[in-house]
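Complex shown without one protein chain; remaining protein chains in place.
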């Protein structure tokens, strides 16, 4: 039997050393039934079957459930719309008039959670004057303990909208529950999917059917390939405005809350046309590490960083240990600006330009 | 300063070597404000502060956000209702008349997804006659690819109810979306939270407010402590009928889909009074490994196992490679029965007893 | 171009989407120079090159260093002598007259480190009377802290030899340094490579050139494939008497010292003809978990277990928290015996048979 086109949609099926001729035949028969060409190559120890014309349907068959099959190796990964294979130039996503993507660094900053009007006004003033282009602040918080502060809800979104009006800073806020999407999207300039929800496919699909740009944080347990597939859910449902956000993965190391996967930046920029930003604050879990990680992210080519800043970290209701006080954030913005300049990268400004 | 009661609710706050007297004072002041006693002990290199009477409020302060604090170490873990500290005897949970927990092994079996009436009838007949006490079969499936089969929805639940009537087997089914809880709970004898949703706190809290028993799978990215905290969400919201299900964690090993954490069985049985079962099928991802892992689980003291069984694995729409065909399941049931007997553990039967 | 034999030694080279014709040519040219057949298949997005007749030399080329190459996927794994592909029946290894492998469970027990003559006599008496077939006890200890007890050295080996004479129990001892191989091998019935040394290729190669059987512990950081490759080093150097020992891998879970990879038992038994045993004591790090893990190992099909037993764990110089006291070991032996009997597996006895 001859193999004429081991193309990029192919599937390689490796049989066990003990596989019988009947078992090989059963695989070949199923391939034929599905319209794929099967090319059988007997080796010294194992038989290998190349499947040509292996589209989605062929690839999703439970090949490893067939007797005598050791494993099935697809040639291509499972994602498409997010891939540079289908779009080679960088996508630029706009959130409240602020661009993300391309040869540009965009800084998001603010408290982890909205706690009060006073706290948000103080935070917005500080991050605006230091040069941030977008504000963060969440109204709904996912907490590992049921006894912890869970956020202000709609009241928090109202505060954020008021702050936006006062300081000209658009904002991003997290959505946890599909039933809150309309509410959050009616206030926020960008909605965020948190790390714990990256594989909440119900939430992803519904976010694909609404118009706000979506910031998709990487699950701390997710491979880059799974993260791309999650973005695919949103794009597949109709929303192409997706920003990826690396925020650390879970490893055996306990000196940091998570291990920031800095390599994900160049990997994603090679694989995908979507913008990718970094959240060093949630990754580190400790304020003292944040400036080094933020600088590293920009130097690695991230399209932006999202930094926890709190007017009084030691009074914060959520994640105080990782928040920078305003003066440290301001000093970090200087460093980021100098690195961007050294590398020939532009810093994005808030909608009305730099504050006077 | 004297320390009179470094009790079990205490918090130990370790200062950095460079911490100043003012920084120590700021911590002590906050402790006093919160009603805790602070005991300051200067060491050769670092000062250590013991906080006595450190309840929930004290423990949730962002201590590591205070200047000069290196780390804060609580003496006790964050969970309560699930702990043997509050209930020393084993909890027995009933699902459709089938008991889980205590000195007893309960076997759940069936296909990963409901595909058709024929498939479920064939599956139920096979697992019933081999001795399983409960049926599995999902109507809603979380899939990593948006292009994969997503389940039959309510139609699937109707098939399961018909099968229950015909074969006398109660069933467990997964719920993915808080909006589907009422629907799934109106059909199923037990609702299941999948691994990807273990930290979906919205879902957990709502499951705590409905009456069906809940099977809570461990997140493949979750520590045992986080898993206990997730169970705490359900119990805290009012539902004490929780069964824990170990199903493997993500590690660097790629020979199996996940690494079954067999040690979690004795760890959980020491820590908690709740029943704990094992899903070897999803952990392994490959049929050939399932019998060994199921036997190991029972020998390690699991209160049950949940096994994927499909009348024709190579035609399965979901997870075929891990499903056992009926004859292999039957042989596994024999082995499980012999191990249970050797260890003096009872096998649970379906509501009407063994089939004739 | 036609592909006639995508055999089991093949290599699949996937080009990037942007790869040029020249880059494809450079790969094809190198393949030809090395005597392999190259089959080029242009896909919709990427070109894929199948290399036929790709022996060791072809597979070790730095393909991913070639411009335009995305990745190179070998069809077969890197090991041979240890594989069931070359020997389908179980290998039985003998250590001091005690068999390991086949349908048989062999129990090794004793203290982690030799501390004194009295301690070893007490330990040997206890494990012998409970039914263990081999004694453990190390004279050289690898310690993470340079300030910890490092072992008795040759004096420890002399004690072990005396104990063997007195109780008729052969013993296994660890070797850390290639310069100590002759010394340890002159006393011990089997030499052990510890987890931290699994990738010490110098040590492995030299153990392959001496006659004692070798117990090769899995690195707690090593994939099963790497562990098999490490065994390949010993077999490749001329010593086919290798026993594999699973002892847990490092994961994010901190409730146990390491996560026992129970799935490795059926995986290794499928892949390799070598005996595989389990060390639950070092994996768990805590005595209370050891019996459950030992029972699980036997139920999963392990060819044996190695258990830390100490006459007075709270006085142990090394790893006391994981050692069983004699009465708990004796009770565990009963449980193991009953599980083995339930599964139709034989228990190995010490050279002279059961003690009277």
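Per-chain residue numbering starts at 1, and chain names A, B and C are given in the order in which the chains are listed.
Here is the rule we go by: contacts are C-beta pairs under 8 Å (C-beta built on N, C-alpha and C of every residue); 3 or more make two chains touch, one makes a residue touch a chain.
This structure is a prediction, so every number in the text was calculated from the model and none was measured.
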Please pick, from C:91, C:199 or C:330, the residue that touches the omitted chain in the full complex.
C:199
Would you indicate which residue among B:48, B:92 or B:183 is in contact with the undisplayed chain?
B:48
Among A:108, A:159, A:289 or A:307, which residue is in contact with the omitted chain in the full complex?
A:289
List every residue of subunit B that touches the chain not included in the displayed model.
2-10, 12, 14, 17-18, 39, 41-48, 50, 73, 75-76, 84-85, 250-252, 254
Against the hidden chain, subunit A presents residues 221, 223-225, 249, 251-256, 259-267, 270, 283-284, 288-289, 291-293, 295-301, 335, 338-339, 341-343
Just the residue numbers, please: which parts of subunit C touch the chain that's not shown?
26, 30, 56, 60-67, 78, 142-149, 176-179, 196-197, 199-202, 205, 219-221, 226, 229, 232-233, 236-237, 250, 286-287, 313-316, 319-323
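By definition in this document, only the chains that are shown with their structure count from here on.
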Chain centre separation in whole Å, for subunit C relative to subunit B (CA means):
31
Per the C-alpha means, the centres of subunit A and subunit B lie apart by a whole-Å value of 27
On subunit A, where are the residues touching two or more other chains?
250
